[in-house]
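In what follows, a structure is listed as structure tokens, so that the remarks can point back to it.
One protein chain omitted, others in place.
Take a look at subunit A:
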Amino acid sequence: MARDFIPKIATGNDLLEGDVVYFTESGDWTRDHGDAAVAGTEEQAQALLSRASGFPQQVVGVYLAEARIVNGRPAPVHFREVFRTRGPSNYPHHGRQARA
């Protein structure tokens, strides 16, 4: 039996700053994981990856990451992606968590 498809988002790193960014439905890049566009099927995921890969002067290392939907917004599944949303655990004042 085929496994249920796990929703995906497209993510990468900003070319200039190096920090983590997510591709949105409107075709922009955001620093907020919750604003990422979500692909609900494999076809949608490949299309999302294709669109997100079209910004080589803005974002590098684009890939698909698993997400789950919480209150209608995507949340990371794998612990690596959780860490990417907040920053290093040894310095709570560094990375995105500093703005929390």
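Assume a residue touches a chain if its C-beta (ideal position, glycine included) is under 8 Å from a C-beta of that chain, and two chains touch if they have at least 3 such contacts; residues count from 1.
Keep this in mind: contacts and distances are computed from a predicted model.
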item	value
Hidden subunit of the complex - UniProt protein name among "Nitrite/sulfite reductase", "3-methyl-2-oxobutanoate dehydrogenase (2-methylpropanoyl-transferring)", "Sugar ABC transporter permease" or "Molybdopterin converting factor subunit 1"	"Nitrite/sulfite reductase"
Residue among A:Pro7, A:Pro74 or A:Gly87 that touches the chain left out of view	A:Gly87
Residues belonging to subunit A that touch the chain removed from view	13, 15-20, 56-57, 60-61, 77-80, 83-84, 87-91, 94-95
